[in-house]
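Only one protein chain is missing; all other protein chains are in place.
Chain lettering (A, B and C) follows the sequence in which the chains are written, and residue indices restart at 1 in each chain.
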Amino acid sequence: STPASTNASTPTSLTVYAALTEANGKLLAKAFESYAPGSKVTVVTGGTGALLTRIKAEKAAGSLHADVLLLADPTAMPGLDEQQILASYKPTNASQLPASFQDAHWSGAFSFNNVIIYHKGMSLPVPSSWQDLTSGKYQNQVELGDPAYSGTTLGMVGYLSQTYNWSYFSNLKKNNAITVQSTNTVGTDVAAGRVNIGITLDSVVRALLAKGSPIEVVWPSDGAIPVPAPVSIVAGHENALSHKFVDWLFSSGGQAAVEQLGYAPALGSSSMIPAHTKLASVDWSQIVQKRTSLLEQFHAIFAKAQ
Amino acid sequence: MNVKTTIPLQVSRPGNSVAYRLILFAMVILAGVVLLPLLILIITVVENGSSVIRVLGQPDTLQPLANTVEVTVASTLLAHIIGVASALIVNSIPARWQRWWHLAALLPLFIPPFVGAFSWLQAYARGGLSDYVLHQTFPWLYGPLGVIVLLAVHSAPLTYIILSATLARLDPRPIEAARIHGARRWEAFVSVVWPALRPALIAATGLVFALNAGDFGIPLVLGIPAHFLTATTQIYQELSFTSTPDSFSIAMALSLVLALGSLLVLLALQRFESGHSLITYAALPQARQRKEGQVLRGIGQVALLVYTLVVTIIPFIALVLTSLTTSYGLAPLPQNLTLAHIVDTLQESTATAIVHSLLLAALAALVIVAVGLSGAEWSHKSRWGRILTRLAWLPYAIPGSVIGVATTIAYGKWLYGTFAIIFLAYLAKFWGLAEPIAATRTQIEASRVRAGRLFGARPFQAYLVGIWPQLGGTALACGVLVFINSIYELTMSSLLYAPGTETLAIAVLNAEEGGDAATTATIGVLLTLLMVVSLLVLTAGRQSRKLEEKKSI
Amino acid sequence: MKYVAKQHARAEITQAEAILAVKDLSVTLDQQPVLHEITFELYPGELLAILGASGSGKTTLLNTIAGFLAPEKGSIYLAGELVSQPGAVQAPEKRHLGMVFQSYALWPHMSVLENVAFPLRRQGMSKAISQKQASTMLARLDLEAYATRYPSELSGGQQQRVGLARALAAQPRLFLFDEPTANLDSALKASFAQEIRRQQQESQVAALYVTHDVREAFAVADRVMILQSGHIEQLGRPMDIYECPATQEIAGLCGLYTLLPGRLEANLDAGNAEVTIEEQRYTVKLLNKSCQPGSDVVFMLRPEWGEIITGNPPARAGIAATIARIEYQGSQTEYDLETTIGKIYYRALGRPLAQVGQEVQWYPRCLYAYAPTIQEPA
Partner (left out) sequence: MKYVAKQHARAEITQAEAILAVKDLSVTLDQQPVLHEITFELYPGELLAILGASGSGKTTLLNTIAGFLAPEKGSIYLAGELVSQPGAVQAPEKRHLGMVFQSYALWPHMSVLENVAFPLRRQGMSKAISQKQASTMLARLDLEAYATRYPSELSGGQQQRVGLARALAAQPRLFLFDEPTANLDSALKASFAQEIRRQQQESQVAALYVTHDVREAFAVADRVMILQSGHIEQLGRPMDIYECPATQEIAGLCGLYTLLPGRLEANLDAGNAEVTIEEQRYTVKLLNKSCQPGSDVVFMLRPEWGEIITGNPPARAGIAATIARIEYQGSQTEYDLETTIGKIYYRALGRPLAQVGQEVQWYPRCLYAYAPTIQEPA
């Protein structure tokens, strides 16, 4: 890893903690290494939770090994900032990012989008909007993630509760909607036909479709809810190489690499999101601030499920 | 009498040889290395004392602890019921067939709890095998009941092992004495057999309790979807999803509570244990042709068979089908089956991870057995040794994620990204599994070692000839247990690995995070097969140990 | 070569009804025949010792009588009631037996008092009454002081006394003893066997007493049964077994013996006879009269049935012998005598009266004669 030094000559190796699959981590490293020959990128992959635990433990041990963090949702960022783990570096193209894709300490490199999926064999009419899901037709048929475990779901819950009020979730609950831990589970459950309809992420859908699972995606007419994947340099690890990496990530080359991994890039248009799709704008700082009360309200409605 | 020599004797106290001191020294160092993370844990909690106390007092924190107590007590009870029943059934089966029944009763122990819970879902949840075949699902699987049942299923083999060893050693004559003096069959069971089993059951309780209190995989898979949190999942949540500075020390504090709780249970049980019921009857394997109880035995066998089918075989079949189905969600019909997942999974990165896991686990097993053997010598001779052997057992009740964190704090600075740090964490967590070695050691008579010394063997040679033949079997069994536990360990290595030191756990978690159920299932199938091979090795060891026992009578 | 006498007639016993009758009993374990056509009866107050080598089926016989094993053939009657026959076996707990085991078989988690009270409880007595009776029994065996102790806190001898108390307390109709003294050290052994005998005679309950120890069998038993590989080889009073063993094996089982070929010349009165050994004539006490006078026989004699005379010249002519070995045993001394017709064992009370290598004269006082029915070794 790179010692914290800004005045020394450009370091050649970089450690990235990334909430990606191992294969994707390797692809990303390769792409950057070919962009910056002579550099060596080590990507430690894992779930957001495992990475956060790791970072906290390393911080407690006084030796953080990561130079750059790339997480799957921004909910943890304010907490990391509070512990002075994040540097405040703005990548060169940051100005082009939408407001909901950046903060003082992080920038969203790509996005996950909350969408609706359904089982192909379903005999019910296909829903077209978030609002449709509260219809009695979908009694016992809807599944969604748990905001306590999934930051992307927290974003979705925050946005929808603000937009449609908590009554939206009460109505879902009246329909006996089910919550599971992760959006992956929602995907596999719909694929397996355990339920017919689910709220999950476009990346999950793509992975399932690639394997031939019997599902279809609906980009809701009232707006898919995007969740940015935040990137930040670790405080004290700012150097030429970490700057170069982050800048590259937001360049057209980096964004193309991100798209190759199967994620919707934050900048420019992409075939990943159908044209003319309405995308919601989420106020992350507010959601993180209200996290506790959001969870409380949500669990007041859903905790006793099953 | 003319005295030829006065003092050409080397000054040595018998039993305090140089080798013994070296072992002692090495043990103390090792204990320090392994117990340091535990110490750090305590320090962290103490440092943040005030916030820990505040948070620990909140209902949100207390509820998961209460859940853990509920789930652990209930699953321990259920595990005992299953374990006692299967021990009694297997013991009643003629020796020739016993081996296969024994394997069946042990099987769940060798399936990682995480994989077990996952496979139950594939078998019995909505969209699972039973749903396809019988249109029948079991919604209670999610939530406390499911957690309790799965924990019990996975820990019952421990009760079973300990009890069946005791049953095999029961002297039939006190039982006959009861019958002759007027006790009916069940009265003889209640008044004579049961009191002899009770100490073994109490010994098993401590182990099962710690195992179930510290389990993470099952409450993760079955508890969280139903918003049913236990201490371990709460710790996981605190570490993974909460970013307040407090969350860290809260997780540590919760783990300490778990460890101390298990320690208290252990101490309480020991108190219970001491007394006259501790005396088990002298071993006297005496087969007897009995005409009694054939009907009962038949029912028992059928019950055990059905149990094994429902609990291990069907879930395993479901798991295999999932791993063979082209795409998640398709029916397990011939046209949807493929070997692609298995081929994919066995490709380089997973293969490397498997090799890493095997090597690490083998090394951990070797070192822990070696430590257990030296510890046994020490604890055989000194009270401090016995105390240390007991202490080593504590981390077993602490969730792996916390051990991982504590190990990072203790050694992350120097050992980051090396196998050594994962290895140290394995040592810390699984050292306690070597305790049976010390227990067996106390039962070995001194005379065989002494005979060795007297007839010219140096201390180590005398050890090889007088102790090892009797201890070898137990050492092998412990080694296999450590090996198995290390292989299916998930949380520690996921926190401690770095590129180049991936273990199987990384592959599993990667698949799980990526929503790749087929790969998860495939790895589960591979793991389970691996474990069953280990199980066969273990029982082969058991056979040879039996032979040795026979030889030593 | 083995010399076998005709089976000794069974001693006559009062014809009270037998408390135990075993008829034609055969038992097979794991396809192995273990007992063959065992037939005997046991009468109230009688103690029958069963002597036999390890593996001869002693424990199997007791277990079959207790009801743990089913017969292959034959039947068992307890007080006239049929309790075991092939395929129909009354449960052990219904037979009202008492048993004392070699390994004590006490229940380690029960106090001494509870151990002894257990059979009474099972007979339906209340806790208080059963404990009172158990205390009485403990007092009878000088065990009151140990009532609240646990078996592990007692010595082997005390544990075995508790085992006896337990069997006695049940007031059974038949006692079974399976080598009750085998684990006791020799000092205790004799006194414990005497204790058993006294208690059994007081209660006048019949008993079967399995042992390895001939002295003990002789000391406690009214009759002794010799069991060999599942057969009854001899059944009779101790004196019959010792002095008139049916086979050479039984002779060996009961102690040292010497075989001397000779000739029975004539039976005299008062149990005496004229015999010739090595051309020399003796008048001796002959223990059986079943051999034909004037025929060649083989004499069996015990070490104490002869005499040696030292002094030169000897007061009386006998067989010239050299002392080959002397073993002083405290109360008695044993000698091996080397003679031209082989080794003769000799035993006398007290200190050695001669030295190794000394020449002495030996002559017989008492003999048992086997007719020369020569039986090949099995």
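The rule we apply is simple: contacts are C-beta pairs under 8 Å (C-beta built on N, C-alpha and C of every residue); 3 or more make two chains touch, one makes a residue touch a chain.
Computed from a prediction, not measured in an experiment: that's the story for all the values here.
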Which displayed chains make contact with the chain that has been left out? B, C
Hidden partner chain, touching residue among C:P92, C:P238 or C:G262: C:P238
Residue of B:I93, B:A451 or B:A498 touching the missing chain in the full complex: B:A451
Mind listing the chain C residues that contact the chain we can't see here? 54, 182, 185-187, 194, 212-215, 218-219, 238-239, 242-243, 253-255, 302-305, 327-332, 347-351, 366
Contacts of chain B with the missing chain: which residues? 1-7, 9-15, 445, 447-448, 450-458, 461-462, 465-466, 469-470, 548, 550-553
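Definition applied: only the chains that are shown with their structure count from here on.
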With chain centres taken as the means of their Cα atoms, state the distance from chain B to chain C in Å. 55
Could you state the distance in Å from the CA-based centre of chain A to that of chain C? 91
